[in-house]
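Below you'll find the structure I mean.
Of the protein chains in this complex, one is absent; all others appear in place.
Right, chain A next:
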Amino acid sequence: MTGPATIFDRPNTYIGKPEPRADAARLLQGRGRYVDDLNLPRMVHAAFVRSPHAHARIRAIDVTEARAAPGVLAVYTGADIAAEVTPYVGTLTHMAGLRSAPQYPLAVDVARWQGEPLVMVVARSRAQAEDACDLIDADLEELEAVCDQETALSPDSPLIHEEFGSNLAWERLVEAGDVDTAFAAPGVTVVERTFRFGRHTGVTLESRGTVCDYDPSENQLTMYYSGQAPHMMQVILSKHLGLPEEDVRVISNDVGGSFGIKIHTYGDEIAAAVAARMLRRPVKFIADRMESFMTDIHARDHVVTARIGVTAEGNIVGIDMDDLTGIGPFSMYPRTSAIECNQVLNLTGAPYALQNYRARGRVVFQNKMLMCQYRAVGHPIAMAVADGLLEEAGRAIGMDPVALRKKNLMADDSYPRQSASGMKLDDLSHQKAITKLTEIMDYDALRTDQAEARKRGVYRGIGLVSMVEVTNPSPMFYGIGGAPIASQDGATARLDAGGALHVASSITEQGQGTNAILAQIAAGVFGVPIDRVRVTTGDTRNVPYGGGTWASRGAGIGGEAMLQAAHALRDQVLEVAGTLLQTTPEALDIRDGNVVDAGTGAERMTLADLARTVYYRGNELPSDTKPELIATRHYRVTDFPFVFTNGAMAAHVEVDIETGFVKVLHFWAVEDCGRVINPMLVDEQVRGGVVQGIGGALYEECLYSPEGQLLNTTMADYIVPMAAEMPDITVAHIETPSKTSVLGAKGAGEAGTGGAPAAILNAVNDALSPLGASLWQMPMTPQRVLTALSEG
């Protein structure tokens, strides 16, 4: 796409500069506004009784005593809430064959996971609500639970939804070329491994929560929302509570981390909205940490059996894989729980020039918390399978993993092209990325060090990954399937009477620096110092319509809309300036808050002068001049379903073979996310993402008993990465701008989480290989490492 050539070399441009975030000042002084900080007049508090069983029939619930408890205003059972909402079903028409059952905010007849809400208590304080929860007697008949996805499809498994006749939610087969023939060819070595990816979860430091307020005089429901997609939430509340969309307002102020956790439909949050309407006053619900572990969506939970075929010269002839993933008892609404498996099928091997590819995915129901989209949806699985097999194949044929990658990665000049799975790819730089990676990590020196260390009985490993990341999704992701999720975003730029620029955008901020990059783009493109820009996001009543921030789309899609709006406003302002200064708009420019002579840069008038003339002294303008000092533009990705980025990463680890502990010594990431708007923010996205990926690879797992009891529901039992164990992370960039927009930015938020697990897996196996051991299960806990060593 071509655009105004002047955008990136303007004197005021902030694009490409490590501008600090304006929001930081507020947050560093303790002046953030997170949901739990809100305290509205007459506000009351909700707490929930939750199912203690993974699967149970509700015989009776006695709430008499709770109703009479001190401070209690209302007690609602599943049936009470169900009478106020329509049920939701997590299916999309483009995910052919996907099925899920209708779901209500609270369980009505049967509870299907431990933690599913059964009863809601609303009281004057949270403590009183919790006290009353203890007085509720739920008579439950425990049913046999389906927990293990590997037996969920067997004919003698109990069924979670009788009407479906099996626990299968969705199935897909992708086939390209002929894997069987390719693998049977002479000289082809076939390596097969079974990978297990445990369940983990987001552990946002701010737990989920909402304050919902209802004003009957205007039939107005306001949800203060700790989440990523306000307009999506507006539609969901409108649809299921039966309110006109315009009477639902969703406001998202500061959000204490999200990572995909806070983009789904949670029954307790919907119930808070229902209760607010019934009680006609604000209701606050804030999940405690135990509720977060039990009821925030979980992620991953895949068992993948996969094969790779490689010739003696190191040509990969194909990949064949079978992914089985457990998603809990329902497909999550409205994004569905089949998207992750779909991504695994789409992305495995996508960096490589593969001719033959076969991937089967099956998505099954089970009595555990729902599994759904979390940061880097499907990527950690796809990258670990392909690159895990690649490095194992390298060991089998005696070829260095870097050489093997270089031989098989798509050539940088070969785009546009498709992956074996049919993904349209463009503007990627795998070869440059792996070359740069090996330079910054000094690959050869590390190999020398590794050999030395082994002589001393120290087992270090080096593991790499070459990866793609799905960013900037088009309507083909959700909208096409009927989801109320916008793929386009809008931005508005308005000049105020003092010469400052006010911008509003439908993308949202959860700490990535959304507001900062909007200001950077707007200031530079329009022509004011960045401290004269004010940004509004996260309010369905005050921003243009759009999707929000997820799938690494904020900068690429929302940023482009901002660029276009700022550019349009610039043209409009120059039009007025031309009239006032009796010259042509082309002879003028806006720089540093002033209208200047385009050629000499000499100041002609300040923006404040111009704005005041327009707003206060319109009499000075010719009557046929109708100045517009506000501009709005929208942008969506066309021609491509997604804009892919690529990267290459490496981990250096040391495995203590006595204790099984894995120490990550250093990590390197080379990322090509197109045009970098703010290198500091991008680097920090990559680092934060890598650390989340390391968490999934080494520590984090939601552990269930065979009966479906979640065993680790405190932060002391569920291990997350803390500062002492984390390495420093070196980040480098290649910039291949996307041709789909003027800005050329692709997403950067998820690559680290998508790639790091594969690099860690490969590094651990590289360290274990001289001992004849290997490990294909995440997290790679000390116990699993020791078991692998004893079996090795």
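Before moving on, here are some points about what is shown:
Assume contacts are C-beta pairs under 8 Å (C-beta built on N, C-alpha and C of every residue); 3 or more make two chains touch, one makes a residue touch a chain; residues count from 1.
Methods note: contacts and distances are computed from a predicted model.
The listed choices are "NAD(P)/FAD-dependent oxidoreductase", "Caffeine dehydrogenase subunit gamma", "4Fe-4S dicluster domain-containing protein" or "Methanobactin biosynthesis cassette protein MbnC"; the UniProt protein name belonging to the chain that is not shown reads "Caffeine dehydrogenase subunit gamma".
Taking the complete complex into account, A:Met726 is the one of A:Leu143, A:Met423, A:Met726 or A:Leu771 that touches the chain left out.
When the missing chain is restored to the complex, the residue among A:Glu175, A:Asp247 or A:Asp288 that touches it is A:Asp288.
Checked against the full complex, the one of A:Gln582, A:Thr714 or A:Ser790 touching the unshown chain is A:Thr714.
Taking the complete complex into account, residues 20-21, 23-25, 27-32, 34, 36-37, 39, 70, 127, 131, 202-207, 254-259, 288-289, 510-513, 680-681, 684, 687-692, 714-716, 720-724, 726, 728-729 of chain A touch the chain not shown.
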